[in-house]
Structure formats: C-alpha cells, structure tokens
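The complex appears here minus one protein chain, its other protein chains still in place.
Up next is chain A:
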Amino acid sequence: MSSNNMADPKRQNKILRYKPPSTESNPTLEDPTPDYMNLLGMIFSMCGLMLKLKWCAWIAVYCSFISFANSRSSEDTKQMMSSFMLSISAVVMSYLQNPQPMSPPW
C-alpha cells in the first residue's frame, strides 16, 4: 500500500522497457534438463532403430515427452516435433520388424 500522505509514486516518464535477461551471461541459471533429455531421446531412438531393441525405443519416447514438458516457451517447436517423430518411428519400426511382445528384463 503506497502511503496515503505521499504523492502518487507512479512516474510515467521513468518507464523502462523489459529486456529479457541474456542467458549467455548466466549459463548456470538455465535449466539443462530439456537439452539433455532431447539428446538422450535421440541416442536411444537411434539405438532402438539400429540394434532393434524395443526397450530403447520406448525409453526414447519417454525422453522426448520429458524434454517437451520441461522445455522453455522460446524453444523451437520443430526440434520437439522432430524428436517426437524420431522416437515414435523407432517404436513402430521395432514392432514391424519383430512383432513379438517385449520380454521383461527379469
């Protein structure tokens, strides 16, 4: 509450525009999770495609979901979509080549 005995504190002439803080000066403040998850997702989906491992492909799908959930709004949606598509294609290709169900590791 601005004190009633003081004049109005607002000053139209002192307005300063918002400048988004540059992340280059503070790389530690940035959350690295979406970038790591994106990279992991790509690695797992490549493994799943090349080595025909179903569980790799499923983990890749999870990684791309996690990366999407943690992403910043300024990030490119194309990157997100491409990692999604890659992981889903890894799952589909694994099942097309080998329709057997996945065996649990235990």
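Basically, contacts are C-beta pairs under 8 Å (C-beta built on N, C-alpha and C of every residue); 3 or more make two chains touch, one makes a residue touch a chain; residues count from 1.
What we mean here is this: contacts and distances are computed from a predicted model.
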Report the protein name recorded by UniProt for the chain absent from the figure; options are "PAT complex subunit CCDC47", "Large ribosomal subunit protein mL53", "Proteasome assembly chaperone 1" or "Septin".
"PAT complex subunit CCDC47"
Interface residues of chain A toward the undisplayed chain are 1-2, 9-20, 25-26, 28, 58, 61-62, 65-66, 69-74, 99-104
